[in-house]
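Here the complex is missing one protein chain, while the rest keep their positions.
Labels A and B are assigned to the chains in the order they are written; within every chain, residues are numbered from 1.
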Amino acid sequence: MPEVRRLLARAGVADPESLEAYRSLGGYAALARVAERGPAWVLSELEASGLLGRGGAAFPAGRKWRAVAEAAGRRRVVCNADESEPGTFKDRVLMEQDPFAVVEAMTIAGLTVAAEDGLVYVRGEYRLAAARLRRAIDQAERAGLLGADVAGTGRAFWIRVVRGAGAYICGEETALFNSVEGRRGEPRNKPPFPTQAGLFGDPTLVNNVETLCNVPIVVLEGASGFRRYGTDRSTGTKLFCVSGHVERPGLYEVPFGTTLGELLALAGGVWRGRRLQAVLCGGAAGTFLGPDRLDLPLTFEGLQPVGGTVGSGAVIVLDETASLWDIVLRVARFFQEESCGQCVPCRVGTQRQLEIVTRLASGRARPEDPQLLADIGAAMTDASICGLGQTAAGAVLSALALRPGAPSSSNGGASAAHGRPGEVV
Amino acid sequence: MSIVIEVDGRTLGADEGMTILQALRRAGMDAPTLCYHPNLTPVNVCRACVVEVEGSRALVPSCSRRVEPGMRVRTDTERVRRARKVVLEMLASSVDTSTAPELAAHLAAYHGDPARFGSDVARVLEPLRDDNDLYVRDYAKCILCYKCVEACGEDAQHTFALTVAGRGFAARIDTGADAPLLESRCVFCGNCVAVCPTGALMPLIEHRMRQAGEWDESRQHVAETICPYCGVGCALELHVQGNRIVKVTSPADHDITRGNLCVKGRFGFTYVNPDPGGR
Partner (left out) sequence: MPIEPNPPAPASEREREAVDRALARVGAEPRRSDLLPLLHAVQDDLGWLPRGALHHLADRMNLPFPDVWGVATFYALFRLDPPRGTILHVCDDVSCRLRGADVLVRDLQARYGPPRRFAGGAHGDARNGRGAAAPPAVDWETVPCLGRCEEAPVAVAGGRELGHATAGVIAAALGQAGGDA
């Protein structure tokens, strides 16, 4: 299936610091239509579009928007731009290359759910993205597309940018709220859900950058136009961040349903003519898939049966020479470092998991280690407060499933010299 | 009893606003808890009390989840038992549990084996903080249940001398840049000590007696009285061993104190003892 450019239509084409450039390429046509058709129409199109959240949890966007639109009291719109999933860079590209699209989409959200307060929480490391967003907001305000009277609708909507400060956990929406409120970024207990009580206790619509950027497309093309791409249950296109051992690492937009093999082919295939060992699909919170999965369609429904996940859209490719356990060890260390420490299964579980994977990766595995990893994984998955702990064992356990035998130093352990051929599938 | 829920196939009545744990306990059932305290806002961080609730993908903390009509709860499944057991093992493998009877009891009940993670695993290593005349802080025993932070802050004392600092396995209870207590905001009410479930916070007298091998709860009796210091009239429980008061607490279920005291009530008792000069 070919690459398409819908979300990326303007990326690299339009000057990201020019409102005029954005408008000349169709920007703000969607807001005009929203102003004309009204919130009820937007909600029904969004629901009919089948758009699912692109931040990892795949929640139906229309349902979320309606819940906030129907909530009582002051409402808020938050754009979750705390992109920190290892191997993921799609939101950065969208914000850096097409910041007005994020601003326009948020404005549509504000008008639709009747919120006046919008906020973008941008990952602390993304300085350029934050600067471009601020510039776009400033220009939109001066053009009357944001502020006290949005595009002549008589409705107010403001956006401010808040920078994170280096904490993966703040991509979890309730941790994000705490962070914005000036607290430690520890997740809150759910329920209540953000649509009921979110930022500052108000009903809050939280969407990922990529999810929001789909909204103007739904508005302009209608639900049926949006559904021209993708499958019945995974509608539209998806940004995949392909990295690692491919010829052309980069961001690729393809319709849902494109197979893993087709995506890898777009990225030039495994580099240096080597064979594929595995793909880490979904980033650190994702799972390893073997080369037997190349025919798998990349959809929410297609990946689920094999324990996979679209997740953030990270697709990290390992060639035959890569040390799988070295990579698993890095994933385990990531979670150990990023656990907020609030709940026991994640705080201690990520630590114990790291210790055991360290043993495995250095060829010092004990016979009981696979069972220990399974037990720790079950406790983290079942009993952690938030998605971080609940996904912290996924990659490790999937690697274990791919290579049931514990590695020794000669077959892919981290102590193997760099570049030395590992186990070949 | 306005709500009916089902727990392990049994039908239970519960009041609206009740948590699953409260409904369980009222029906004579239970779940292990460590971070839960009836007088504090549930933080649901220890995850020992998790249960299965039909329709929820992950397990649910019974201490904070409120009952809903028709809720179907399972407390005895393999999944629940496994999660609880591993959580208890994780805690016991990382901290000194020598003065944490609740944790030890739960661990035994779930046949937990903390040693199975290995003998060389990371533990919470912190020096004893013995920096004032009233209580010691031994964070090597701390399970980060947040009770002290809550009792010091919004749930009781409103002093806000404590926080959690750092994150992950390195997160610790902190006075702010690890300030010694006398240089911190602490007012020495000891309400944090009263709610600590592991003995990480301990009155200095108890700590010294334990070190000397003199602390013996089987030889202690509790005398109830009213605090003599002011007109509030807080209820006191004087823990007496060998004709000496060795500790003062207040009943957690007392309408007025809810277990809380001030520095005088909790620590100002040594003048009563035969050797008032000693600490």
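Annotations
Just so it is clear, contacts are C-beta pairs under 8 Å (C-beta built on N, C-alpha and C of every residue); 3 or more make two chains touch, one makes a residue touch a chain.
Nothing here was measured: the structure is a model prediction, and the numbers come from that model.
The chain that is not drawn here is touched, among residues B:Arg167, B:His207, B:His239 or B:Arg258, by B:Arg167. Interface note for the absent chain: among A:Ala40, A:Ala57, A:Ala148 or A:Ala165, the touching residue is A:Ala165. Only one of A:Gly124, A:Gly222 or A:Pro370 touches the chain withheld from this view, namely A:Gly124.
Of the listed positions A:Trp65, A:Phe89 or A:Phe157, the one in contact with the omitted chain in the full complex is A:Phe89.
Remark: the residues of subunit A touching the chain excluded from display are 83-89, 92, 123-128, 162-168, 179-185, 200, 241, 243-245, 249-251, 280, 283-284, 314, 316-318, 322, 326-327, 330-331, 334, 337-338, 340-341, 418.
Subunit B residues in contact with the hidden partner, per the touch definition given at the top, are 125-127, 129, 131, 160-172, 174-180, 183-185.
Operating definition for what follows: only the chains that are shown with their structure count from here on.
Chain geometry summary: the mean Cα position of subunit A and that of subunit B are 38 Å apart.
Put simply, subunit B touches subunit A in their complex at residues 42, 44-48, 50, 58-59, 61, 64-65, 79, 82-84, 86-87, 90-91, 93-94, 116-118, 120-122, 143-144, 164, 166-171. In the complex of the two chains, the subunit A residues touching subunit B come out as 167, 184, 189, 191, 336-345, 347-352, 355-356, 366, 368, 372, 375-376, 378-379, 381-385, 390.
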